[in-house]
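Below is one structure, written out as structure tokens; the observations come after it.
The excerpt is restricted to a subset of chains, each kept in its original location.
The chains carry the letters A and B, assigned in the order they are written, with residues numbered from 1 in each.
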Amino acid sequence: MKATAELQVIPLGAGVSVRAEVTRIVGLLQQHDFLLETHAAGTDIEGELSDILDAIRQIHEILHTEGSVRLISYLKLETRTDKAATLAGKRL
Amino acid sequence: MKATAELQVIPLGAGVSVRAEVTRIVGLLQQHDFLLETHAAGTDIEGELSDILDAIRQIHEILHTEGSVRLISYLKLETRTDKAATLAGKRL
């Protein structure tokens, strides 16, 4: 089923600036079949529910492989059955 | 001190659609001296730390006065001392 989400991944132990990791994470999300909207507090995602969850697993695994020691993801994940879950439908 | 934030307020008991409440909340935020960027999963805010927190209190109080029975706010709130906390500085 379709879902919308917001993902923010915080690397701990990477220093005060986490721009390199955030750039890498957005790059990994762009390899999927998602509609993405990156903003100041995370990236909004529209896609298949299972694909979004799988992308998060992949991001944790890949960033650890690339040297991140500790990662915390903050995810808002929304599904609905009355109409299609889209980012466009959630805008004012 | 300056802060950046992301606020999403969820009214429970208001039905499946919460568009009226979300529109009202953004309207209340616009009455403050904030830089605002509304997106699909909330509103990003740049302003004074104490003003942002006071606006959240005010939103809860006003929406309850206007009939909301149960409200949950989800807030990400960031401050830093190495440089100014701005929404622009958090974009890729």
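We adopt the following convention: contacts are C-beta pairs under 8 Å (C-beta built on N, C-alpha and C of every residue); 3 or more make two chains touch, one makes a residue touch a chain.
Predicted model, so just to flag it, every value in this text is computed and none were measured.
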Legend entry - Given 2 placed chains, full-complex copy number: 4
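The definition used in the following text is that only the chains that are shown with their structure count from here on.
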Legend entry - Copies chain A and chain B - rotation angle from C-alpha fit, nearest 5 degrees: 180
Legend entry - Contacting residues of chain B [partner chain A, same complex]: 4-6, 8, 16, 19, 22-23, 26, 37-42, 44, 74, 76, 80, 82, 87, 90-92
